[in-house]
Structures are given as structure tokens and as C-alpha cells.
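Apart from one protein chain that is not included, each protein chain of the complex appears where it belongs.
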Amino acid sequence: MSSIVFEKIISLNFANLLNAIGLDFEILSSYTFVVVCLGTMILATVAGMVGTITVLKGQSLIGDAIGHSSYPGIIIAFMICMSLDSVSLMIGAIISGTVAFIIIQFIDKNSKLNLDAVLAVILSAFFGLGMVLKSFIQGHPVYGKVPQGGLSNYIFGQAAFIRTIDVHLILIVAIPSLLILFLFYKEFKIFIFDEVYAKSIGLSSTLMYVLLVLITMSVIATGLKLVGAILISSFLIVPGITALQWSNRFSHVLIIAAIVGSVSAFIGTYISSVYAGMSTGPCIIVVMSGLAFISMFISPKGLLANWLRRRKYLNDLSKSIFD
Amino acid sequence: MSENIIVKVEDLTMAYHDKPVLWDNDVNIIENTRTAIIGPNGAGKSTLLKGILGLQKTLSGTVEIMGKSVKQVHKKIAYIPQSNSVNWDFPTTALDVVLMGRYVHLGWIKRPGKKDIEIAKNALYKMGMQDYAKRQISQLSGGQKQRVFIARAIAQNAEIYFMDEPLAGVDKNTEKVIIDFLKDSQKQGKTSIVIHHDLNTLADYFDYLVILNKRIIAQGKMSKTLTQANLDAADMGGGFKINV
Partner (left out) sequence: MIYPSLFLTKMSDFLNYNQQMLLTLIITGIACSILGCFLVLNKLSMLTDALSHSILLGIVLAYFVTKDLNSPLLLIGASIFGVFTVYAIGLLSKTRLVKSDDAVGIIFPLFFSLAVILISTFARNVHLDTDIVLMGQVIMIPLNTMTVFGVELPKALFYMLIILLINLIFVSVFLKELKVSSFDPEFATLAGFSSGFLFYALMTLTSFTAVAAFDAVGAILVIALFVGPAASAYMLTKSLKKMLLVSTVFSTVNSISGFYLAIAFNVSISGMIAVITGLTTFMTVLLNRQGIITAIYLRHKNRKEFRLDLLIMHLGNHEDQQDAELELGFTTIKDHLYWDQETVERRLNRLIDQGFVQRNHERKIYCLTEKGRLRYDMIKVDYGM
């Protein structure tokens, strides 16, 4: 029985199969699509896992502030290297994001300002600096000669323009980040759950913070070209938020976040390839958020389950009263 | 009973935001005792524990645990912090939390194995929490949470337990389980150092006492230390009378 089905599947042309479920084989097999899709999927997977830690540490808006703050680093790197080379721009983004992060921590620790006010001010000041520098080089006699059209892609992202080298770059960041997450899984777990206890057994929380900031920064920096400074924070936090609706185990939450990230990236990239003119990053984010809202509704902890539970409770209550 | 000093604190001074909290304190904790630390609010009880454990900077003084510095004896000491230091949104089960007690023995990177899980399950069983192993930590009641944290300390298999108000906000049943555990560990030769707030149960639960109000007011055997004069000296005498 099963072998017949199996043969049938084999005998079906793969392309027909895809067409049968409503996917366009032509697009799926095009080189551009494969490159873009690989890039966004790997990025979304890693960002989803790393971002889960950010969400659990209660720092989801810090990611947003750092995303915005990495923009001037891109321009400064361009001014120093006089080229649109992805690697140098990425390093620029990491440096300026880190500087912003340090300033945020410094002000938060040393003033009576609330963290969200600090974030808002730093975010706009850094992004403002990016705007200033961008307008400075636009008409500049020296910088003006180098083509700089790609620079504005870092604000909203231009996934459609990424090339194989960018996918390599994403992999170079993704693999060590995942490795760090995997190797220090146990340490991250106790660091997030109970920092004081972690310290009491000799785990250095400074070291853990450095590791966390390091991988978060590099994920943000690689994501800029695909998703842009404004929206990169959703790649970090939305998969984590979604995954938290489904499981009570950290390991499962991480895996679900990775799946949510990569599935959204695939669907989003596909939609943006089918409908010309749609930007990839925003499409992925809409899919991601859609999954998040659906999860909040139908997950075991979600609104629907809560509502049913309450109804059942009331029913039982009224029964026990009337019986 | 021999009186070995297991935790030796000398001339410890600590400040919080530049305000002195502890002044030049000498504390000796005797091995194999149930020692309570009491004192009025703001007396620096938690700070003392954190200072001993190296969790907060000290301005002067030395701490020796079993004759060594705290960094050398992480495996032998278990700390149960106040529950407000915990991130309750974290997706984890009771068993998982207890397993964290094994981390100190595993070192970096290595994962807990079957033996560790066995130890963790046993620890949960000792606290009467075996049925809640798969429950998410945030779904447990205050008392149940506290039992899980004690189970984590058991799993750590330490020699000395440091507990910061473990009985605050727990039910009577849990209180009994915890105190039984303390007495039981004493029989196994272990030492516990517990911040306590209830003077009525003090003499029943503990056998040694440290009275603190920024400075050590008195320390030693419960019977000799728990006196009206000492309580008054620590500003704790108001309204409470020792029944002898």
C-alpha cells in the first residue's frame, strides 16, 4: 500500500508537485530566489534563536534601538573604505551598534532616566547622525564620486539585491553564533533564569553579557542589508514571542523560534518574488507577525484555550450549583 | 561537639551606593549548625550573605569558607536567593530548575547526564515535589517554588546552605518541609545559614544565632544569644518578650 503511494510520488514530476500545492516552480528554481531565500532563511533562523534570549531578558526594545543605531556605522565605514564592500559596512554597523549599546547602559546606570527614554533619545540621535553623514557625502567632492546608491538599502533592506557573497557572510556569522548558543546553552539558561544564583556558582555574568551582545550585534549587522535598520528588531523578537506561546521548555522554544523564523522567511521571500515591487523584509515581517498573532490565539496558552477553559469552569460551576 | 569554624568572616565592611551597610564585622559560623541571622530591616542581612558569597563588593575584610576563598569552594556552597531575583517568564520546568543545581559540577559546556537527572529527581522527591516535575515553574505556588529551589540546593550536594529568607511567604506545610530538611541535613553533617524574620519560631528552628544591625550585636549558641538585652541592642526588642 505505502509503496504504491511512494512510487506515485516518485513518478510525479517534482515541479508538478510544487505546482499542485500552489507554488511556482519557475520562481522557486531561479538562482536569485534560491540565493535570497537561503540568505533570509538562515538569517531569520539565527535571529529567532538569539532574539529569544533578548525577549526573555526583557530587552526587546533595546534590539530596536541598536538596529537604528547601527546605521551611522554603515556610512562611516563607507567613508573610511570608500566602497560598498559588505564586510567593512558590517563591521561599521557592529561598532556603532556596540557604542550605542554601551552609552545606553552607561546612562541607564548613572541617571534617574527611565530606560525607554534613554532608548528613544539614543535611537534618534544615532539615526540622525546617519542622516547627517549621508547628506554630507551626497554632494561631497570626494565621496560624491564613489557610487553610493546601495547605502540607502541599509535603512529598509533590499533582500532582492543580495548576492552569493552576502549569503556566505550570513553563514560566517550564523555558524559561530549558533555554535556559541549550542555550546553555552546550559550557561545561557541559568544566566537568563536566575542571574544571582548563576553568579553564586561562579558563572561570570559579565562574560555572558559580552557573549550575548556579541552575537546579537553580529546578527543585527548582517541583517541590515536584507531587512534594514528600521525593521531588523522584529526578526529578533517576533519568532521568540511566537515560540513562547507554544512551549514551556527553553530548548523547544529555541527550536520553534528557529522554525517560525525560517518558515516566515521562506513564505515572505516567495510572496515578494511573485508580486513584483513588494519588498522582501516587510513581507517576511508581515508573515512572522501573522504567525505570532495566530499563535496567541490558538496555542495551548492562547486566548482561545483560555476562553474555553473559563467556559468549562463556569459550566462545571453552574452544574455543581444546580445539581 | 567540636566547634569547627566553617565560615570565617573578619573585619568585613560593605557599602551600598556609598552608604555603609556593614561595619567592620567578624562573624564565625560553626560547622554542622543551623545558624539563623536576624536583624531589623536594613540591618544588612542579605548584604552579609552576598558579601560572604562574593556576589557584592566588599570594602575591607576577608572571608574564608572551609579555610579557602569562596572562588575555590563554589561546589561546596549552595545559595538560595530571594525569589525576586528570578525571571519567572522563563520557559522551564521544575525538574529543569533542579537540574541547574548540577551545573556547578559539570563545568563549562558539558551537559547534564542520566545520573544528574536521577539526582535531580531524588531531590524533588525529598521535597515532596515529584508530581510537579514537568510543571512550568511560574505555575507553581510560592511555597512550591521555594521547595523547588531547595531541591536545587540538594541536587548541588553542597556542604553549606545559604538561604535568604526561605520562609517568607510560604505555607505552613512548606515551612515544615524546609525546617525538617535543615534538621536532616544537620544530621548528615551539613551546615545551614539562614536569614530569618520570625522571632517566635527562632529558637525551635535554629541552634545558633547571629544578631546583626549593621554591626554584629551578638553571636553564638541560641540559648546564650537570644536574650532580651541583645534584641534591645539590635532595636528588635519592641513588643517581643523572651519566654524562658
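Letters are used for the chains, namely A and B, taken in the order the chains are written, and counting of residues starts over at 1 for each.
Please note the rule applied: a contact is a pair of C-beta atoms (placed from the backbone, for glycine too) under 8 Å apart; a residue touches a chain by one contact, two chains touch by 3 or more.
Computed from a prediction, not measured in an experiment: that's the story for all the values here.
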| remark: Touch assignment to the omitted chain, from A:Ala125, A:Val146, A:Val196 or A:Leu214, lands on A:Ala125
| note | Answer key for A:Ser29, A:Ser135, A:Thr164 or A:Ser251 versus the chain not shown reads A:Ser135
| task | Pick out the residues on chain A that sit against the missing chain. | result | 55, 58-61, 63-64, 68, 103, 107, 110-114, 116-136, 139, 152, 155-156, 230-231, 233-234, 237-238, 241, 245, 275, 277-279, 281-283, 285-286, 289, 292, 296, 301-303
| remark: Per the touch rule stated above, chain B touches the missing chain via residues 10-11, 13, 15, 18, 20, 23-24, 58-62, 89, 213-215
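Going forward, only the chains that are shown with their structure count from here on.
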| Where chain A and chain B are represented by their mean Cα positions, the distance between them in whole Å | 41
| query | Can you list the residues on chain A that touch chain B in the complex? | reply | 56-58, 183-187, 189-190, 192-197, 199-203, 244, 247-250, 252-253
| remark: Given the complex, residues on chain B that touch chain A span 53, 55, 71, 74, 77, 79, 81, 85-87, 89-93, 96-97, 100, 103-104, 106, 108-112, 136, 152, 156, 162
